[in-house]
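One structure coming up, written as structure tokens, with questions to follow.
One chain of protein is taken out of this complex; the other chains stay put.
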Amino acid sequence: MIVILKPGVSEDKRGQLMSWLEGQGLAVHVSEGQFQTVLGLVGDTTQVDMDLIASLGIVDSVKRVSDPFKRCNRKFHPDDTVVKVGDLEIGAGHFVMIAGPCSVESEEQIVGIARDVKAAGAHILRGGAFKPRTSPYDFQGLKATGLELLRIARQETGMPIVTEVMGTRDLPLFEDVDILQVGARNMQNFDLLKELGTWHKPILLKRGLANTLKELLMSAEYIMAGGNDQVILCERGIRTFDDYTRNTLDLAAIPMLRELTHLPIIVDPSHATGISRLVPPMALAGAAAGADGLMIEVHNDPMHALSDGAQSLKPEEYAVLAEKVRAVRKVVSA
Amino acid sequence: MIVILKPGVSEDKRGQLMSWLEGQGLAVHVSEGQFQTVLGLVGDTTQVDMDLIASLGIVDSVKRVSDPFKRCNRKFHPDDTVVKVGDLEIGAGHFVMIAGPCSVESEEQIVGIARDVKAAGAHILRGGAFKPRTSPYDFQGLKATGLELLRIARQETGMPIVTEVMGTRDLPLFEDVDILQVGARNMQNFDLLKELGTWHKPILLKRGLANTLKELLMSAEYIMAGGNDQVILCERGIRTFDDYTRNTLDLAAIPMLRELTHLPIIVDPSHATGISRLVPPMALAGAAAGADGLMIEVHNDPMHALSDGAQSLKPEEYAVLAEKVRAVRKVVSA
Amino acid sequence: MIVILKPGVSEDKRGQLMSWLEGQGLAVHVSEGQFQTVLGLVGDTTQVDMDLIASLGIVDSVKRVSDPFKRCNRKFHPDDTVVKVGDLEIGAGHFVMIAGPCSVESEEQIVGIARDVKAAGAHILRGGAFKPRTSPYDFQGLKATGLELLRIARQETGMPIVTEVMGTRDLPLFEDVDILQVGARNMQNFDLLKELGTWHKPILLKRGLANTLKELLMSAEYIMAGGNDQVILCERGIRTFDDYTRNTLDLAAIPMLRELTHLPIIVDPSHATGISRLVPPMALAGAAAGADGLMIEVHNDPMHALSDGAQSLKPEEYAVLAEKVRAVRKVVSA
Partner (left out) sequence: MIVILKPGVSEDKRGQLMSWLEGQGLAVHVSEGQFQTVLGLVGDTTQVDMDLIASLGIVDSVKRVSDPFKRCNRKFHPDDTVVKVGDLEIGAGHFVMIAGPCSVESEEQIVGIARDVKAAGAHILRGGAFKPRTSPYDFQGLKATGLELLRIARQETGMPIVTEVMGTRDLPLFEDVDILQVGARNMQNFDLLKELGTWHKPILLKRGLANTLKELLMSAEYIMAGGNDQVILCERGIRTFDDYTRNTLDLAAIPMLRELTHLPIIVDPSHATGISRLVPPMALAGAAAGADGLMIEVHNDPMHALSDGAQSLKPEEYAVLAEKVRAVRKVVSA
């Protein structure tokens, strides 16, 4: 950590600050420049309150030299993590197609869609049983019944399932779910993240609507700090000023996260755009940008979907898209 | 709800859309303009999927005419809500001063600060026992012990206490807390909001970092839909591009929310700025803008605080500020 | 335009508003719903001050039914515009590769790079002569000399040139430039836009850092309203909260703008990311998302570039990328 002092600080005040820092077990190296003095702090600075130091009258600014994330940091773990779901591998070149409806609505619906997307090449079935909705008056999901229907669809098709968990209270119901999803609004629900850190299951962690990549990595770190290193990151669009699309898909996050972390990174173009017509171009763009997978909403009858019909592809549209995604993958990974 | 069709839509397609809408129990009024056709939907439109309609090829846009929030809406409840904590009243002209440290650290600390802020005119004691921190490696609060120390400070000073709850799991520990706080990162933790809707206690709901006023009101609605109408809204700064201050305090939210809702609205200038030197001017500005109260961090020894020392006032600074706040209140409410 | 009144507005006040609206030459249709009254305004509403009406005490909200942009609107001009530069066509399936250095530095530099990028398949040479820099102390470009060097490079290679104009004062120097670029910071420099509307040259209009697609289209409209309909839109990244990348490339803008307008849309992945390692994946993603072209910075010696070396590809890197871009184009346009 580096502390830059304001010009003209007295020896006395500087001495006080240095004593206080040394009192916290740090070694302090002074470097005097022409215009300013810089203190370099050596030792365990993870417990040092950077904001507090920055707020002192004699301090110009404070800069952290090392990353605050450790376990998900590629610097300390150069090889790509491969997340395993049964025989299926995600990451390190293993590309995964996840598809299914926004909400599970009935056995017929979820089993039918599961068969369709599997035929189109999807590997994992998605479907919401517990639904986070902005309004308390909107459809909140079939809950335990929805999970039961997902299990039936898994049995019928052999596809592993991924579904969202909204809080610690319902966790016991998710014992045999293959991948647990943490939604964008819960990315910094630290109680939930800590609890998931004690599970031995892959976690699909979605980036929050206005969160930075560093914050996404810190949330992955919460899970990993508990001992669970099976984390998949998901870019699903961030909030910006435009109102033609629901969110803005930040595809540069893929190559950037690739440098920062060894975890797999997938893209959800459905929630990012909120408009089914925009899903195919953005899915292709995500594949071109180097994602490890795509999560796409598919519904057999979008006009009667109980949620997010606007952004759902029909099965036949998904099949055409999946074919093109494979062709793009072939070009970019050549 | 109003549906604006694209120019040149065939009678046939329009008829199909109208049948589908009528199939959902709505009456549809057609209004043909020179350049476009507008459909007015009458009936219970709360269950209509606006995004789905907007995504149809023949639709230009959809506009909701009525607010999605009901119970917190001033239209249906013109008088100000007064939240009561024992004899203390908040809202409808009753101004409340909340003060205390970011984190509860020891009995001596919390009791000492409680006495100091009470002497300066504060009505309610704040203090964090469960702390939401971006990093899993940061101090996470004293938890149950912290709550116990808050109870001691309450007993010693007679001040009611407000403290943050981070999830449903710990709720049983909060039985005798006077006001439960929902933090910014949990503003859309719907599981927690629903649970708090079943409690009979005031809830202090903080606006999320990148949330709109409408979303804040929808989260209040989640609590109120469960039967708990004792909700206090708190503006605590939103994320913007500047990096000199931690967040941007949106003070226009006060008069704007005043029009939209009957709930009390308070301001937290400490978290908004993150810098103690900026707290006094922003506290005064908050009072001038018409807030129903101020929540301010005070610490006897900011240099050794375990969290957020950078933004804490010393008790003597708080006393000077409180005096000025009362003077500004007198001017603006004259 | 639709005006939604608050509940319980008196006949009297409603009458006053209607008279005032009719006084502006509009017909007003009243539609009474169960909870609110809606006024539909018919006639030339382009001169109506929507904000003023929305601010009235009896009005709940106002919604514009028609788009404020006309000439660039696909509704009134369904076919794609093709911008022509000599024999070169841009738009309607004609894909254009623009490449060159951020700044023109010397004859040797610009001619050398021009030859290299032409060999790699680029069609148009870019290079900055007048440079908008955040700091007055940064390199401001070679100005008239830079334009002269661009002309030499054009003569040597036969490539048309595109370069940025920063204000009306320097416009006479740009007489024989092939495409004039308006930078992101000048997207709403209306004096400049109006002046360019009187020219008969293609204008490459970059989206501002925090501007919406509607604002981008309104700026195109400024140019087109003057009679110049040769406008190329350019997505170059918008400002968001993340600080690992310089800006966030909004690729969904491509398919979204495609629906809204008939103008060609290109992508600049160099300024969007600010990091040369991220340029290839984002260029491929831009092609996959359906852009009409790519503008990419190429420098023979990025380590000694006078500006933006960080984001420049070397010529050999550009050649590899160009090849892949063509392959992705083949897949997605199949």
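Should a chain be cited, it is by its letter among A, B and C, assigned in written order, with residues numbered from 1 in that chain.
Here, a contact is a pair of C-beta atoms (placed from the backbone, for glycine too) under 8 Å apart; a residue touches a chain by one contact, two chains touch by 3 or more.
Keep in mind the model is a prediction, meaning the values are calculated, not measured.
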### From B:I124, B:A272 or B:A310, residue that would touch the chain that is not displayed
B:A272
## Note on the structure
Of B:A210, B:I232, B:I296 or B:L313, the residue touching the omitted chain is B:A210
### Task
Taking the full complex into account, find the residue in B:G40, B:G167, B:G286 or B:G309 that is in contact with the omitted chain.
B:G286
## Note on the structure
Note that chain A touches the absent chain at residues 2, 4, 6-7, 29, 31, 33-36, 38, 40, 42, 60, 63, 65-66, 75, 239, 241
### Message
If the hidden chain were put back, which residues of chain C would touch it?
### Response
20, 46-47, 49, 51-55, 68, 132-137, 166-170, 185-186, 188-192, 194-195, 209-210, 215, 218, 221-222, 225, 239, 246, 274-277, 302-303, 305, 307-311
### Touching residues on chain B - with respect to the absent chain
210-214, 238, 240-245, 248-256, 259-260, 272-273, 277-278, 281-282, 284-290, 324, 327-328, 331-332, 334
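Criterion: only the chains that are shown with their structure count from here on.
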### Task
Using mean Cα positions as chain centres, tell me which chain lies farthest from chain C.
B
### Query
Using the average of all C-alpha atoms in each chain as its centre, how far is it in Å between chain A and chain B?
26
### Query
Whole-Å distance, chain B centre to chain C centre, using C-alpha means?
38
### Summary
Averaging C-alpha coordinates per chain, one finds the centres of chain A and chain C separated by a number of Å equal to 31
### Summary
Contacts with two or more other chains occur in chain C at residues 210, 241
